[in-house]
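One chain of protein is taken out of this complex; the other chains stay put.
By letter and in written order, the chains are A, B and C; residue numbering begins at 1 in each of them.
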Amino acid sequence: MSDAGHDDHGHGDQSPFIQHHYDDAQHQFDSGKFGIWIFLAQEVLFFSALFVAYVLYRVHHGEIYSYAHKWLDVKYGAINTAVLIFSSLTAAWAVRAAQKNQKTLLIACLATTIACACGFLCIKYIEYSHKIHEHILFGRYFDPCVSPGGEELLTRKNMCPGSKGSVIWDAGSDKPTEGCFEASKLDLDTKLAGVQADCEVQIVKVDEKGKEQPGGTPVTNQCPDELLTILNGSEAGTGKELVKEAAPKFPCWRPAYQPQVCPDLTTPEQRNHGAGMKSQVGILVEFGDHEEREGIKIKAKCKDASAPKPMDALALSHEKPTEHVGERAIKPVHHISTHEEHEIESLGPPPEHTSMFLTIYFAMTGLHGVHVLVGIFVFIWLLIRAVKGQFTPDYFGPIDFAALYWHIVDLIWIFLFPLLYLIH
Amino acid sequence: MATTEAFPESLKSLPQAPVTEPDFLHVSKGWKSWAFTLDHKRIGMMYLFGILFSLLLGGSFALLLRTELWSPGRTIVGPDTYNQFFTLHGAVMVFLVIIPGIPAALGNIIMPIQLGAPDVAFPRLNLASFYLWVSGAILLVLTIPFGGLDTGWTLYTPYSLETHTAVMVATMGVFLLGFSSIFTGLNFLVTIHKFRPQGMGWFQLPLNIWAIYGTAIMQVLATPVLGITVLLLTVERFAHIGIFDPTMGGDPVLFQHFFWFYSHPAVYIMIIPGMGVISELISTYARKPIFGYRFVAYSSLSLALLSFLVWGHHMFVSGQSRLANMVFSALTFTVGIPSAIKVFNWVATLYKGDIRLKTGMLYGLSFLLLFTIGGLTGLFLGILSVDVHLHDTYFVVAHFHYVMMGSTLVAFLGALHHWWPKFTGRMYNESLGRTCAIGVFIGFNTTFLPQFVMGARGMPRRYWDYDPQYQIFHQISTIGAFILGISLFIVVCYLMASFWTGAKAARNPWGGSSLEWQAPTPPTLYNFEKPPIVHELYNYDDLVEVAPDRWERLSDAPEYQGAVPVASGSKEHH
Amino acid sequence: MADHADHHDDHDENEISHVASVKTLVGTGGTLLFLTILTVLATKIDFGANINLAIAMVIAVTKATLVILFFMHLRYDRLFHTVVFVSAICAASLFVGFTLMDSSQYQHTNIWTPSEPPAAPIGPRPTG
Partner (left out) sequence: MKRVLPVLLALFIGTSAYAQAPGGSAVAPTPANAAESVPKADPTSGSNSPTMGDAGSATTGNNQATSGSAGTGSGSAATSNAPAPAGAKGPQPKAWYDVLADKPIEEQGTFWMPKAVNQAADESDMMFYAVLALSIFFFVAIAVAVVYLTIKYRHRPGHKAEPSAAHNDVLEITWTVIPTLICVFLFWYGWHSYIRVVTPPNKAVEIDVLAQRWNWTFTHENGVTDSDLHIPANVPVRLVMTSKDVLHSFYAPAMRVKQDVVPRRYTYAWFNATKPGTYRLTCAEYCGTSHAQMACLDVDPVTDHCNRRAVVVVHKDLEEYERYLNDKVADQMNMAPVDLGKMLYDKKGCSSCHTVDGSARVGPSWKQPDWGKDIQIVGGTVKMDENYVRESILYPAKKARPGFPNSMPPFEGQLKDRELDGLIAYIKSLKQ
């Protein structure tokens, strides 16, 4: 991105792009090279703040990272890394071509670099649009549809067919109230088996003015809780097959954690500041055939939870004892456990403020994406100048400096990829 | 002003103004020649006018602020307007005046000539930095019609996330100003490295250039963190990403770490160019070489590096842990040492000199006194137990005004008067200059000395309404503020007036020994008509005053052309 | 990319700055791709979160040094450019280090989940 551009009156036989206040081409190139290196130092500092945020939240709240990394697709990340490395190679090659005055090779390399960069942005677009659709976003917009599921990604389509929008939770033991269960009323064993509840569920038609039609159809059977079958089916392998062939009859209901579902019970401060309260759980009806259901209302009458299940070994190991250090009671920060435990934990509802991981993810990859975009424009401008044949063995500065900028952008992605995608 | 030293009459006939080609002011006409200029001197002058205007704007907010504090409760405005006064005063002064002040305005004009270079390394980047500064300034000033800004120049969250004032306009303005500062720093680093003439090694560089070098390092390595912080704050406000918002898991103390990691080097970006200028003023007007050149040069550099270690002392009581408080308090004291060394060296330079009390020297001497008070009161705030009582009180306000205004702005005015004849070709009115220098000194001390006492007595900062026991101090401070304001306004007036009424300036009115005094007054487009001769640094024996405010080098006299002046320094090229 | 560069004069020269040979370019590119695949495979084996992170970082640092030395010509370039880049890395790591040191000291006083604030003596004792 340096600006050693061109000026009409050069120094005699040298390339016309050697500016007059430089002694010669070497002086201009050395100044430009030193300038771009300072610019790269500034870029490192520009990204350093985001690395600080990343390190801080990983050290203090590792549980968010081990939970939320399931939403990042390692396949896409790996392809992007390969694409960027290849474009870095072609950029370096373009410099060589310019130095040796091989004009066609120069143009080919520049074109490939631009193509790869655009490829990188396309893959980025796919990832982002997927997350936006799934509401796996930062801050207030973090509202993923989460429920116990099998191996594949917990996307909205396969695991939460019931349309979230139109389903209005109706629950409560004795007096029927709008809204959802209080955490205390349910055996909320978030770590293990999801939510247990004993309710009669009814689907009631609702016309467009929101008035309920009489005579709702009861939903008798409860969807089998895949998670329970996984765990009780001894090794993980058999558990999955078990779930597949005993396909539940649709529609079936099951309790699920649905953070954004109960706006009216959250306090105004919570509402305009964060996703709904974790402790609010509701009833989700699954229709199994993937299209959204409009104009229906789910009414559920549930009995209070039975005595809480005895904690088994895995859950007990999760109970974090509060250590007393001198007069300070410190609840130990999440000690990073094995990958397998993460997998089970990541099936339950998300830990508090999981949106922070997505904030950091979007900030880092977003800022990096902007730098890739800027790189594309710079290379297009260089391509135009290369086609016009302005680069000669004694004037190839812009190519070299743009390549250096591109290598730094690649360097930052080389660190972003393992830090964000390969979390254990 | 008879001088004992005899000098050949031919010295009097040496040309002062440019001979072979027109000077840079008249080489081309029309606003386009200024708007799209690549000449570092014109860009520097455009910066200078912008900065002087911002100084008057920021100063007027200060006067409104002080008038409101004349009496407890409402004097002229309500609390919300007062909050906007002190915020805009802080933001305009810090981002528009003090940070670009000496490096961008005077640095752009003088540094390349002092280096003997035709121009800065990247002229177009230099112009781009200026327009970044202009657009940033416009955005910052645009906050006023869009609802003002009432978060304090520090923009602390979560208040800056919730207030309904134009925070986003301000943060975008600061973002652009940050990049203007980065690119200026980058430009100067490359220029100092790659454009030194033959025979000017690192230890033949004037101390002003050492200071600008140290400043450029900080500008390049610290300002990007301000860029990312301000960008995150803007995104946080409109997209609620939650990184600084405690209700969504964010951490306000994390914002303070991000902010002060930049802002402490920023306060050194403000003071170190001032120190560089002071070394030039003291040495030239005392006709004595700087005492301990290497120590002063190394202390500029060490200050630049140490400034990255101490940002935590702004956060002793803001929720920072005790361990971090201890570490930052210890490191803060290491930063005090280089400044002390500099002050001792300047005082030692005055010994056995021939001190001429021109306006520049008056500002230089008042810098010495005011910077000493500023530095010493920093000791109070560095000690943890004393800082618990003094933090966020008027003691801190007085301390940083002594360092920012009392030192940097006084050095800026000294530098302005010192180099004004060189780049405008006009002399300013000396008597008016001296009275205003004394006016600034008296006004400044009347304004801020009472604030030390008020702060120690527990008067918190940014208070619209205060207990009546502080009224007496506020009244004295307001009177001082008006004296200061008037003096500064007169300075700007007579400097502008000097364009028309000023006497023609000589090539070397003050007898300076560095390269810029060999350039014609005002310099040509590429600064020198004939390549400058690098003389021994800060050596004034060769200079003699041929007429009032006109010095010549004996070796320049035609008779002595034979004797080649001793060109010191190794042949090392960059 | 058909490499129709002239093979015979292997020692490429350019009076302005160093020319990277095709061998170094392709070699570095290949190694980088290989290391990428390696780091992805490494996540399949479960050494425990910390060690996995360490492996990923070691691979990332090696890839980074490869890019800097060969693609960015730092090995053949003026030493001062390395000084500039390393000082940027130092400033950034200083920033990370100090902030982490501070925040890990006060993290236990944070009210991370509003419904379960930390117990006394960190939080307030239950008032009557």
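The rule we apply is simple: a residue touches a chain if its C-beta (ideal position, glycine included) is under 8 Å from a C-beta of that chain, and two chains touch if they have at least 3 such contacts.
This one's a predicted model, so the numbers in the text were calculated from it and none came from an experiment.
Asker: Based on the whole complex, identify which of B:Trp202, B:Phe400 or B:Tyr463 touches the chain you can't see.
Answerer: B:Tyr463
Asker: Which is it among B:Lys32, B:Lys352 or B:Lys530 that touches the chain not included here?
Answerer: Residue touching the absent chain, from the options given: B:Lys352.
Asker: Using the touch definition from the top, which of B:Val19, B:Ile337 or B:Ile438 touches the missing chain?
Answerer: B:Ile337
Asker: Sort through B:Phe61, B:Trp133, B:Phe183 or B:Tyr540 and give me the one touching the missing partner chain.
Answerer: Once the missing chain is taken into account, the touching residue is B:Tyr540.
Asker: I'm checking contacts with the chain that's been left out. Which of B:His40, B:Arg196, B:Lys288 or B:His401 qualifies?
Answerer: The single option touching the absent chain is B:Lys288.
Asker: Specify the residue from the set B:Ser60, B:Ser318, B:Asn429 or B:Ser555 that touches the hidden chain.
Answerer: Reading the full complex, the residue touching the unseen chain is B:Ser318.
Asker: Please output the residues of chain C touching the missing chain, sorted low to high.
Answerer: The list for chain C reads 106, 109-111, 114, 117-118, 122-125, 127-128.
Asker: Please output the residues of chain B touching the missing chain, sorted low to high.
Answerer: Within chain B, the residues touching the omitted chain are 1-5, 71-75, 78-80, 83, 150-152, 156, 158-159, 162-164, 246-247, 252-253, 286-295, 317-319, 322, 325-326, 329-330, 333-334, 336-337, 340-341, 343-345, 347-348, 350-357, 365, 368-369, 372-373, 376-377, 379-380, 382-389, 391-393, 449-450, 453, 456-458, 460-472, 475-476, 538, 540.
As a working rule, only the chains that are shown with their structure count from here on.
Asker: Please work out the Cα centroid separation of chain A and chain B, and write it as a whole number of Å.
Answerer: Centres of chain A and chain B (C-alpha means) sit 45 Å apart.
Asker: Can you check how far apart chain B and chain C are, centre to centre, with Cα atoms defining each centre and the answer in Å?
Answerer: 37
Asker: On chain B, where are the residues touching two or more other chains?
Answerer: Touching at least two other chains: 193, 221-222, 225, 249, 251, 254, 257.
Asker: Counting only residues that touch at least 2 other chains, which ones in chain C make the list?
Answerer: 80, 87-88, 91, 95, 99, 103, 112
Asker: In their complex, what parts of chain B are in touch with chain A?
Answerer: Touch list, chain B to chain A: 117-119, 121-125, 128, 182, 185-187, 189-190, 193-195, 220-225, 227-229, 232, 235, 239-243, 245, 247-251, 254, 257-258, 526.
Asker: Show which residues of chain C lie in contact with chain A when the two form their complex.
Answerer: Spelled out, the residues of chain C in touch with chain A are 1, 4-5, 12, 14-17, 19-20, 22, 25-26, 28-29, 32-33, 36-37, 39-40, 42-43, 46, 48-50, 52-53, 56-57, 59-60, 63-64, 67-68, 70-72, 77-78, 80-81, 84-85, 87-89, 91-92, 95-96, 99-100, 103-104, 107-108, 112-115, 118-122.
Asker: Applying the document's contact rule, which stretches of chain C touch chain B when the two form their complex?
Answerer: The touching residues are 80, 87-88, 91, 94-95, 98-99, 101-103, 105-106, 110, 112.
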